[in-house]
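Submitted below is the structure of interest, expressed as structure tokens.
All protein chains of the complex are present and in place, except for one that has been dropped.
Then we have subunit A:
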Amino acid sequence: MTLPAGLARILPMLATLVLLVAAITVVSPGFLEISVANGRLYGSPIDVLNRGAPVALLAIGMTLVIATGGIDLSVGAVMAICGAVAAKMVTLGYPLPVTLLAALATGAACGLWNGLLVSVLRIQPIIATLILMVAGRGIAQLVTEGAILTFSDPGLAFLGSGAVLGVPFPVLLWTAAAVGTILVLRRTALGFLIEAVGVNARAAYRAGVNTRVTIIAVYVVSGLCAALAGLVVTADIRGADANNAGLWLELDAILAVVIGGNSLLGGRFSVVASLIGAMITQTVNTGILLAGFPPEYNLLIKAWIVLVILVVQSPRLRPLLARRRAMRRGTPT
């Protein structure tokens, strides 16, 4: 029996996630319990889905950027800027739709800047996005005027702590964003074009792909995803913290994409695999707390997980694995 290609692609990540959940459930049996209180779902799995929302949102955009062979270091800073813009507009009394549109437009503008630097000025993606990563928090502080800008608008707060039919809103937001992105990419040729640019930009250009627009577009999508993540984080604490909102989340997002088995060199990508990667890291974080390990070990465990995944994905080892797989396929079982 052969698996469908889509499922075969995400199987290793899914297996990792299931093993991880099983291991945590053995250590702390209450992990999988879900309860309903005040018309809302509670429990560790819901918590993982909810707290993983910012990284999951970032991972969607980051997957596309990495698929073109790029990287976006600025998403954490963009989150801070967009959160600051939203908090500022809402405290100034603008209606919620205008506030949200302004925050999203800010994210798109940041993405546009990155995209222009990468595709028109041909600056290396790491450096191009580093510029906004360094300057972005300064810009966010300029918006909040150095303070943590708090607000009490219930509409904006709903984005972070609200629930629809018992499901926390951030969970709905990232799943909706993921489903929307996947449908647009896979029901049209867009996903294919992005992969073409990532595999060989020159060949794609020769074949008639507008590489420049494609690259700008993925950075704009990444900026929009960062704006959504920034809104969720800001709404969750009902305040815009220019210094700490989204701090180091760009690294978590890149990690999620790498754990999802996407090559940093670009090419074939799977948004679903990245999202499972995001959930794996969040499960590790929650699991370490629940299992009673001191949170200090969090980073060390994360580092080892990355290393193991790197070794498995290494281009040096791939021919070896492929040979073994070919051998297994050759011998009937």
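Please note the rule applied: contacts are C-beta pairs under 8 Å (C-beta built on N, C-alpha and C of every residue); 3 or more make two chains touch, one makes a residue touch a chain; residues count from 1.
To be clear about the criterion, contacts and distances are computed from a predicted model.
Undergrad: Considering only the chain that is not displayed, what protein name does its UniProt record carry among "Cytochrome d ubiquinol oxidase subunit II", "Branched-chain alpha-keto acid dehydrogenase E1 component", "Tricarboxylic transport membrane protein" or "Sugar ABC transporter permease YjfF"?
TA: The chain we cannot see is, by its UniProt record, "Sugar ABC transporter permease YjfF".
Undergrad: Among the options A:71, A:103 or A:171, which residue touches the chain absent from this view?
TA: Going through A:71, A:103 or A:171 one by one, A:71 is the residue touching the chain not shown.
Undergrad: Check each of A:75, A:90, A:132 or A:194 against the chain that is not shown and name the one that touches it.
TA: From the options A:75, A:90, A:132 or A:194, the contact with the absent chain belongs to A:132.
Undergrad: Touching the left-out chain: which of A:98, A:213 or A:265?
TA: A:265
Undergrad: For subunit A, enumerate the residues touching the unshown chain of the complex.
TA: For subunit A, the residues touching the absent chain are 71, 121-124, 126-128, 130-139, 141-142, 146, 242, 251, 254-255, 258, 264-265, 296-304, 306-307, 310-311, 313-317.
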